[in-house]
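In what follows, a structure is listed as structure tokens, so that the remarks can point back to it.
The complex appears here without one of its protein chains, the remainder shown in place.
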Amino acid sequence: MAGNTTLAKDFTIKELLATFVSRQVRDGERVAVGAGLHVPRAGILLAHLTRCPNVRLYVVMTFTSLLKEPRMEPFYTVYDYRPAKWAEGFILHDDFQEDPRLVSDTFVVGGLQIDKFGNSNLIGVGKDYKHLDFRGPGAVGTLSMAHYVDRYYLFVQSHDKRIFVDKCDFISTVGWGQGGADGRSKLGIPGSGPVYCITPLCIMDFDETSKRMRLKSVHPGVTVPQVVDNTGFELLIPKDVPVTEGPTEEELRTLRERIDIEGMLRK
Amino acid sequence: MAGNTTLAKDFTIKELLATFVSRQVRDGERVAVGAGLHVPRAGILLAHLTRCPNVRLYVVMTFTSLLKEPRMEPFYTVYDYRPAKWAEGFILHDDFQEDPRLVSDTFVVGGLQIDKFGNSNLIGVGKDYKHLDFRGPGAVGTLSMAHYVDRYYLFVQSHDKRIFVDKCDFISTVGWGQGGADGRSKLGIPGSGPVYCITPLCIMDFDETSKRMRLKSVHPGVTVPQVVDNTGFELLIPKDVPVTEGPTEEELRTLRERIDIEGMLRK
Amino acid sequence: MLPERKSLVLDEHAAAALFRDGMTIAIGGFINSSHPMALVRQLIRRGIKNLTVVGAASGGLDLDLLIAAGCVKKLVTTYMGGEHYCPVAPFFRIAAQRGELDIFECDEGMFYCALRAAAQRLPSTPWKAGIGTSFPEINPEIKLYNDPVSGEPMLAIPAIKPDLAIIYAAHSDAFGNVQHIGTGFGDRAMWRAADKTIAQVERIIPNEEVRKNPLTTSLVGVDAVVRAPYGSHPFAAPGYYIEDAGHIREYVDAGNAFAKKGDRGPINAYLEKYILKPKTHEDYLETIGIRRLISLHEY
Partner (left out) sequence: MLPERKSLVLDEHAAAALFRDGMTIAIGGFINSSHPMALVRQLIRRGIKNLTVVGAASGGLDLDLLIAAGCVKKLVTTYMGGEHYCPVAPFFRIAAQRGELDIFECDEGMFYCALRAAAQRLPSTPWKAGIGTSFPEINPEIKLYNDPVSGEPMLAIPAIKPDLAIIYAAHSDAFGNVQHIGTGFGDRAMWRAADKTIAQVERIIPNEEVRKNPLTTSLVGVDAVVRAPYGSHPFAAPGYYIEDAGHIREYVDAGNAFAKKGDRGPINAYLEKYILKPKTHEDYLETIGIRRLISLHEY
């Protein structure tokens, strides 16, 4: 990778998160770019423009490469037709079901609730499905994509005890099920499951044996007790909790000058 | 229908058969044009150009209307790309399985063997599947199309006891199964099944109650005993067996001048 | 005289005469794009009730509007929101919370399983994703079984067969050869599954134009074609216009007044102004105004 690999000093938490996301991308993969989420979108594009020239981006029902774009025209929705100007090919939305792996090798899943085994809930909050306290938007394509992709990432835009609960009221996407290293295989579910849970406070991963959620790093300025106090289940805390690594000067420059030209990550 | 409706006097058996096929087509239907069989192809096109301007023709992986073609350029194979010049739309071959009814409302099925209930066999002749006396080409798409279409037609290019047998060695496409008006419904199979069996000697239909094959008409110059002698099962013979009606002057002119311009039906 | 092909073009009233109470209707498009809104507004204007509404996957505020207008008994969808305009569709949310709406709860994979089963005339098709989730429990129409080849646990997603699909596309000829701009999202799956399909289009083009680019014919033969320029408004139309953000916010505000304060005043005013008072799609467009409409032209 060319450019300045010195770590940057001045960046926002969203820029940090985008950088973290970018480091999850592997060159040559297919990667769905969820247009509606600024941070993952920017992170995937950052990977593409720096380390991963051979990813095949899935953008709004098209496949493309954006290597040659000096600056990204913004695209913020999964129905905006304008990114189709970059298309190398289209798929129909129903095509994805024919072979989800041809859409993406990775995916980002959100949740109204996420439990200690990484199971997540987009259906609603409440005990009675027929009379929910809060009805959610629905599963979209998350359960099928999370089932089929090689691995997926949990991503939430706030970190509190309403989201991080001991047990989801409903499960729309399986993480590690009831836990354990065989938590997925005993359900007959493929893929390596949720790898990290990415929040505005920290990055969490899963203990290799129990598959319980574990703190991996805290973002600059965040303390471990702050994470624990905002998490509704008992989070595993390793001895050493590093600070999440931020972008290099080069990454930050690419983010700001070629990707996030409207400054959504700096707001 | 415009033109001369006087019956023509001078025509070949193939032209007669094409005329019979044409009269089975209903306007507004989707109709697959099996390019490899000259007689059904000509018959469907004859219907289209005379009575059925609104049929949607399925021709070599395309859909089209050929009303405006003064003369058909010949197309004889199901893989010839040249008819695509007429296309209004394409389908991929695997699309047909997504909804066979969008390909065609009718179909033509052939057979190495056909039994008295209209079951047919394209697999092979012999008692032991692993050591057949004659291995056939295989079912192609006949069993799925015959299952899904509204109705289908059996069509063979010769009429003899090798083809018309009491019991097929193997069944690749179900007709009326073991017979009876509920022969299909008790198998859970939709559609009205095989309607007619069309041969160079005669047209056969199916008795309403037993669903056994029955002589419907003999072609000009053919006798009932001649049909019986060449059929390997007991064919039902009604009291009156008319002669198969031939083309009108107008139909024959359309066939010869606009469809069969190479004279395949006159050979 | 040589035979001629019949035109399949209907005006919006003739098309709407096909609507019946209690029908299962699939509605094309995707979130805030490509919905056949002239026909959706006709559904409301005619007071059609007890619909089973299918999709889209993912659905959006078009379906929420039908719920607000009291047309919907059952909903088959995977997502009911408006992306950044609102996280959860407001009338959907309240109706669901009150148990007033039957929901066929599914994700996009399951959604297309149900449509494919209908198109293939199969009682169900299998899906594996969903094992270990709450779906088999909250959607009792989905059955757990063991695969007959491998023995492993599977979900059987039942066929959902729309009586009618109404979809939006850029172009069609008079004979029902539809050409979307872009992918057409999941409209093809609806067309395959439905008994009949009505395509509402921005423009009707000559058959000769269709033949110039037959590979882009996305639906080869729908049953009726309705011409309605700006007919996806307030939603986007690929290649023609972007969504009307102001109008969508007006709707969401009306929805929030109900969802947060129980006040149906704003939505009733919305329905009256934009749907019940205008009798035709042209009347609706006059209500929106030409300045607003041309301000939305894409790019």
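For reference, chains read A, B and C in written order, and residue numbers begin at 1 within each chain.
Quick note on the criterion: a contact is a pair of C-beta atoms (placed from the backbone, for glycine too) under 8 Å apart; a residue touches a chain by one contact, two chains touch by 3 or more.
Note that the coordinates shown come from a computational prediction; the quantities given were computed from them, not determined experimentally.
*Asks:* With the missing chain put back, one of A:22, A:50, A:172 or A:230 would touch it. Which one?
*Replies:* In the complete complex, the chain left out is touched by residue A:50.
*Asks:* Touch as defined at the start, partner being the missing chain; which of C:8, C:106, C:119 or C:154 qualifies?
*Replies:* C:154
*Asks:* In the complete complex, the non-displayed chain touches which residues of subunit B?
*Replies:* 36, 61-62, 76-82, 84, 90-94, 96-97, 100, 121, 123-124, 129-144, 146-148, 170-174, 177, 187-189
*Asks:* Would you write out the residues of subunit A that touch the absent chain, in ascending order?
*Replies:* 1-2, 30, 49-54, 56, 62-63, 65, 67, 84, 86-91, 97-99, 101-102, 148, 190
*Asks:* Of the residues in subunit C, which ones touch the absent chain?
*Replies:* These residues touch the chain not displayed: 120-128, 141, 143-145, 147-150, 152, 154, 156, 158-159, 215-216.
The working rule: only the chains that are shown with their structure count from here on.
*Asks:* Which chains are in contact with both subunit B and subunit C?
*Replies:* Looking at subunit C and subunit B together, no chain touches each of them.
*Asks:* Can you tell me which chain lies farthest from subunit A, using the average of the Cα atoms as each chain's centre?
*Replies:* Looking at centroid distances, B is the chain farthest away.
*Asks:* Averaging only over C-alpha atoms, locate the centres of subunit B and subunit C and give their separation in whole Å.
*Replies:* 40
*Asks:* Cα centroid separation between subunit A and subunit B, in whole Å?
*Replies:* Once rounded, the distance between the two centres reads 57 Å.
*Asks:* Report the inter-centroid distance (CA atoms only) between subunit A and subunit C in whole Å.
*Replies:* The computed centroid separation for subunit A versus subunit C comes out at 29 Å.
*Asks:* Where in subunit B do residues touch at least two different other chains?
*Replies:* Answer for subunit B, listing residues that touch two or more other chains: there are none.
*Asks:* Which positions in subunit C are in touch with at least two other chains?
*Replies:* Residues 116.
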